[in-house]
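Missing here: one protein chain of the complex. Every other protein chain is in place.
Each chain gets a letter, A, B and C, in the order it is written, and its residues are counted from 1.
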Amino acid sequence: MLSFVNDYSEGCHPRILARLAETNLQPQPGYGEDDFCLRAKDRIRALCESPAAEVCFLSGGTQTNRIALSALLRPWEGVLAAETGHIAVHEAGAIEAGGHKVLTLPAHGGKLDPAEAARALETFHADANRAHMVQPGLLYLSFPTELGTLYTKAELRALRALCDRYHMKLYLDGARLGCGLVSPDCDLTLPELAALCDAFYLGGTKQGALLGEALVFPKGAPGHFVTLVKQHGGLLAKGRLLGLQFDALLEDGLYFDLARNALERAGELRAVFREKGYRFYLESPTNQQFLILDRETQAKLAGNVAFSFWERYDATSDVVRFCTSWATTPEQIAALRALLPEQGRA
Amino acid sequence: MLSFVNDYSEGCHPRILARLAETNLQPQPGYGEDDFCLRAKDRIRALCESPAAEVCFLSGGTQTNRIALSALLRPWEGVLAAETGHIAVHEAGAIEAGGHKVLTLPAHGGKLDPAEAARALETFHADANRAHMVQPGLLYLSFPTELGTLYTKAELRALRALCDRYHMKLYLDGARLGCGLVSPDCDLTLPELAALCDAFYLGGTKQGALLGEALVFPKGAPGHFVTLVKQHGGLLAKGRLLGLQFDALLEDGLYFDLARNALERAGELRAVFREKGYRFYLESPTNQQFLILDRETQAKLAGNVAFSFWERYDATSDVVRFCTSWATTPEQIAALRALLPEQGRA
Amino acid sequence: MLSFVNDYSEGCHPRILARLAETNLQPQPGYGEDDFCLRAKDRIRALCESPAAEVCFLSGGTQTNRIALSALLRPWEGVLAAETGHIAVHEAGAIEAGGHKVLTLPAHGGKLDPAEAARALETFHADANRAHMVQPGLLYLSFPTELGTLYTKAELRALRALCDRYHMKLYLDGARLGCGLVSPDCDLTLPELAALCDAFYLGGTKQGALLGEALVFPKGAPGHFVTLVKQHGGLLAKGRLLGLQFDALLEDGLYFDLARNALERAGELRAVFREKGYRFYLESPTNQQFLILDRETQAKLAGNVAFSFWERYDATSDVVRFCTSWATTPEQIAALRALLPEQGRA
Partner (left out) sequence: MLSFVNDYSEGCHPRILARLAETNLQPQPGYGEDDFCLRAKDRIRALCESPAAEVCFLSGGTQTNRIALSALLRPWEGVLAAETGHIAVHEAGAIEAGGHKVLTLPAHGGKLDPAEAARALETFHADANRAHMVQPGLLYLSFPTELGTLYTKAELRALRALCDRYHMKLYLDGARLGCGLVSPDCDLTLPELAALCDAFYLGGTKQGALLGEALVFPKGAPGHFVTLVKQHGGLLAKGRLLGLQFDALLEDGLYFDLARNALERAGELRAVFREKGYRFYLESPTNQQFLILDRETQAKLAGNVAFSFWERYDATSDVVRFCTSWATTPEQIAALRALLPEQGRA
């Protein structure tokens, strides 16, 4: 069975396993005070060109979003996000369970429109009843978005300016940040991105690690952040496991090489689908590809190729997702090509 | 200055003040165990024809919604509501602060469409990722809605059937319940309404009381509800103040007479606006009337007539609200008629 | 039946009822923007000699404690309190429901010992594991305490100094503040008290109002405080009801006169108990008096005199509370004297 279901089906890059084996019996301090964490943090500060950055390694994306937003929001504040944002849909109400409302705006290919966001904020701040409403205190963006798309530097700058005007924080969910940064469509560098954000995370789980996300506060973390992480159940006794992985992935640019592999395979995937006459739901420049697939074709593929259902499209078709990853091989793409039936032209 | 700003600008019906004076020095147990509360609860059970109903008197609508939903929802559940629902917009994130997401659906004149709600629930329960999403555990309705409109009996039954199918509770926000029930457009009785709901409240603050809402659980309250009320800061030491008011208002049907006054005045208000050529934003059969008013006319009225801004309508006009209440007099309507400029026909 | 059960058994001082009647039909803005609230706030600023103070009127003590602490604490912080503190025992977990731990210290007649508090804070800040522990961010005191006792000026200053040293806020629960301030044992003035606190409240419910507490932030309130009050369900539409009462009570010093009545009656009560040979649980200089009463005597009084059980003392006796209030009359004390059996000497 060929699998394009997601980018977290396999274990991790072998370099990580080798490092785990090499260092296994070294005694290290707990709770993220170990040598690997310290070294990985230094690497991240250097890559971000943010010497004052504070970094915290966490286990997964929802945990990271929940803890970061708990630290950055005050009790009367909510978070502004696209209606397709991960925190708005697929985190089981984690942000609300932490006490904060997710205020949604329409999504365009997964992205917020800066002009729409500006109008919404202007309307809010002009509303005579705003003291009875949740105050937007933070803007949540995903990069790439849940639909694989990317904000341009100009868009991010416009959104940053909005945050400045309305005293909001800017937070970026980088579960697949590597895939975003190495995309040919990306006009931003990591240091530029770090300079625009109050906080963001460099995803590990979906970029070749066993687990782990590196939460970065480029201008310094909120006070007592470790205590907050502990309170949320996010502090690993063997924090070394997280530090070691980021240390291994960020050495020699492996992290970005793995993202490049995912994107090269995604490019081949797109070429195969185009060649065979398939219809794209939208143009995605990263490793998640969305297609409109009729149910007859889906039935033909069942048993040979795994992919994921995204949403119903119409009476006969669904939007489906094909995902490549650090582990996808050219052979898998070739095998998919062999299996894919040609689509007729309408 | 004539005021149609809201239905809570004055104090309370004089009968309440008289009762306060008469009973002032009677020692009574605290925390809602007093004679007035007990008697008012009996009256409500009788009016609802719900002998097993449990009733709790609270101070205001947001408090009532927050506490009731805390008791009725489990941690992984959210509440389904119209996007214009009070809990979704004007309660400062009270439901989220209590840990629960408000899942919104489009509003039509402030109302949910039962067919749309059915489709949304069907889609949710068919979603393969629903374990990562907030489970709708309760349906929140306002009656009348925030725009003064009313659900029909058929609509409420359809929504109740949806709740049964998907194991959801049905909760009804009755901040202006009296105004809803006495409306000629209302085809429901209070016992019918009580039989359809898991919980609802009979509003006092906007129906002639100084403060107070009567939260009713027709089939019995969740266990330890008083403790939850205390925890949320909703338990008044002198609970007698709430019980006494409902006891006074529910005697001889005064509560409904006051609502009838608000609706009769609203009928006169509509007639005046129609006579003068004003445009209604929607048809409201209760005490809140919404008009589209150009800014020039608004400027002419300023200083003589107070009403409230609802939202921007277009470049030259706004939606505004005129509200009548238990305290509005025919003389005030006549005075408004004298002040209102005729509107030209387009 | 003579009642000394508590200080909230009656309604309110007649002046309040008179003002309610006089102003009943005056239209006023909602949500605490009315003339009465504005005037009462001015009175409080003047009485506290704190021209920058911000004041918010709330409905009850638990609500006030919960909202104030939500605004003053950050998510990783807890509140330090005596083990007998109201928030630690009788608020149904309101502070924890808001996400914060109550860290308790031993109580001595209801009071914290400043030296013990200093040692506890020193120990906490020297603990190598403190990042895994709740940080004390605020000190909660009751004045008078739940056992009727009072901190001296020197004790309050010592506790303020501790707060300064450890970057903690100082909050004072003044449910019966009037009774504390007019006690002959009190060596503090209201302006002195205001100058020492980050926030405190001037209780109304137990000092002659129908309901209401005046929360005071002498140096200014946290931002967006009204939104937080709304979120917690504490914002009354007819906020006038709270403002009017404080305006009435604070005019001509009535608030303090009522407290003086409670204390004079408590003095008479103490004299009666002493004369009859009763044993005091502790010396209380305010309106709550605690006695050790054997169950035989309790049985004799049952049906004629109501008081409240406090806690079990030993196999034959309980600690009980007799409470006087603004409404207690010399005649009631005389009637009690007539009913009390003499106690034999051991």
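Assume contacts are C-beta pairs under 8 Å (C-beta built on N, C-alpha and C of every residue); 3 or more make two chains touch, one makes a residue touch a chain.
Owing to the predicted nature of the structure, the values given are computational and were not obtained by experimental measurement.
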Item to check | Among A:Ser59, A:Thr84, A:Ser142 or A:Asn261, residue touching the chain not depicted | outcome: A:Ser59
Item to check | Option from A:Cys37, A:Leu235, A:Leu250 or A:Val320 whose C-beta touches the chain left out | outcome: A:Leu235
Checklist entry - Out of A:Leu80, A:Ala97 or A:Leu202, which is the one that touches the chain we can't see? => result A:Ala97
Item to check | Residue, one of B:Arg165, B:His224 or B:Arg274, that touches the chain absent here | outcome: B:His224
Item to check | From A:Tyr8, A:Trp76, A:Phe246 or A:Tyr281, residue that would touch the chain that is not displayed | outcome: A:Tyr8
Item to check | Full-complex contact with the absent chain, from B:Pro75, B:Gly220 or B:Gly253 | outcome: B:Pro75
Checklist entry - Which parts of subunit B are in contact with the chain that was left out? => result 70-71, 74-77, 99, 131-135, 223-224, 226-228, 230-231, 235
Item to check | Absent chain, residues of subunit C that touch it | outcome: 75-76, 78, 89-93, 95-97, 99-102, 123, 128-129, 131-134, 309, 312
Item to check | subunit A residues touching the omitted chain (full complex) | outcome: 1, 3, 5-6, 8-12, 14, 17, 20-21, 23-30, 59-67, 91-94, 97, 205-206, 210-211, 227-228, 230-238, 240-241, 327
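One rule holds for everything that comes next: only the chains that are shown with their structure count from here on.
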Item to check | Top chain pair, ranked by how many C-beta pairs fall in contact | outcome: B-C
Item to check | Chain centre separation (subunit A, subunit B; CA means) in Å | outcome: 42
Next on the checklist: Where in subunit A do residues touch two or more of the other chains?
Outcome noted: 75-76, 99, 131-134
